[in-house]
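Apart from one protein chain that is not included, each protein chain of the complex appears where it belongs.
Let's turn to chain A:
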Amino acid sequence: MKSAKFAVSVIALAAAAGVAEARDQIQIAGSSTVLPYATIVAEAFGENFDFPTPVVEGGGSGAGRKKLCEGVGENTIDIANSSSRIKQSDIDTCKANGVDEIMEVRIGYDGIVFASDVNGAEFAFTPADWYNALAAKVMVDGALVDNPNKSWSDVNAALPAQAIQAYIPGTKHGTREVFDVKVLEAGCEATGAAEAMKAAGDEKAEGCLALRTDGASVDIDGDYTETLARLDANKTAIGVFGLSFYENNTDKLRVATMDGIVPSTDSIATGEYPVSRPLFFYVKKAHIGVIPGLKEYVEFFVSDEMAGPDGPLAAYGLVSDPELAATQAMIANETPMAPLN
């Protein structure tokens, strides 16, 4: 093993011949939901500062946090973008690899919208409608039965008589987590199915997240562009999108309301629209002062100029965080995040 490592290092060194310079650009990886925002900031940062444009990679929230926790040093990334909050297991891995202090930066909120083809029917949903449409087991006349609903009008007489066909994000997406919690679990509670499941011995009501498998609900593992292409092919289907994606494709999509609220940056900021989530990035504190421009980038990201309600991020679809000033102060003081509670 040792000789193998030596041989590889020799090859690497021979190739590196004299290139021992320090890394001078920030490296970022993680959530594909945060990716467009990070690229917008990186681009503006490279234009307006003397530092090189940061390199931003996608790959998913979990993968990004894992990379962040690989250790300290120039070969590890500086920032992990994440569309869900860091988990205790990530923090433990980080600790084990010497990454003791992480700064948690909340950049704003993202909404999740339900949309169909622009020429399709109008939909006004509630979480209960979605639960009754997609769940494996639903309540009918006070008993849990296999989902019998064929069309949206079976679910709720007020909805159009259109066959149920939904394209929802696959389980590897952070978006799915929000869909599970804010739509399916909420619907499960509202219809009373959760209670029936608990009574039947499923104490945590895990059955709430079990979806029907007859093809009415299709997991999309690709990006929103794939969901959009599916909607294009099947005009009567409903797709689940991020708010920013919808805002960039308003000419092709008709958005549905949830609990009577139209999703918009305003209705999400006020908390009226129920299906939203905070977006984060996590900074490796040990790299501040080592990687040139890292603190400046983080400060620039959460500045009012970028992340404020009139900034380019809001123009792209980010819901500005009302507590942005607190985040700015936290970064100025380089306060690491407190333990998760």
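Everything that follows uses one rule, which is that a residue touches a chain if its C-beta (ideal position, glycine included) is under 8 Å from a C-beta of that chain, and two chains touch if they have at least 3 such contacts; residues count from 1.
To be clear about the criterion, contacts and distances are computed from a predicted model.
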item	value
Omitted chain, identified by the protein name its UniProt record gives, among "Fe-S cluster assembly protein SufD", "Phosphate transport system permease protein PstA", "FAD-dependent oxidoreductase" or "Acyl carrier protein"	"Phosphate transport system permease protein PstA"
Identified contact with the non-displayed chain, of A:T126, A:T191, A:S244 or A:S267	A:S244
Residue among A:T171, A:T225 or A:T335 touching the omitted chain	A:T225
Selected from A:Q25, A:S153, A:N234 or A:Q328 as touching the chain missing from the view	A:Q25
Residues of chain A in contact with the chain not shown	5, 8-9, 11-12, 15-19, 21, 23, 25, 27, 29, 32, 35-36, 38-40, 42-44, 46-48, 50, 52-53, 55-59, 70, 74-75, 77, 118, 223-225, 244-245, 247-251, 305, 312, 315-316
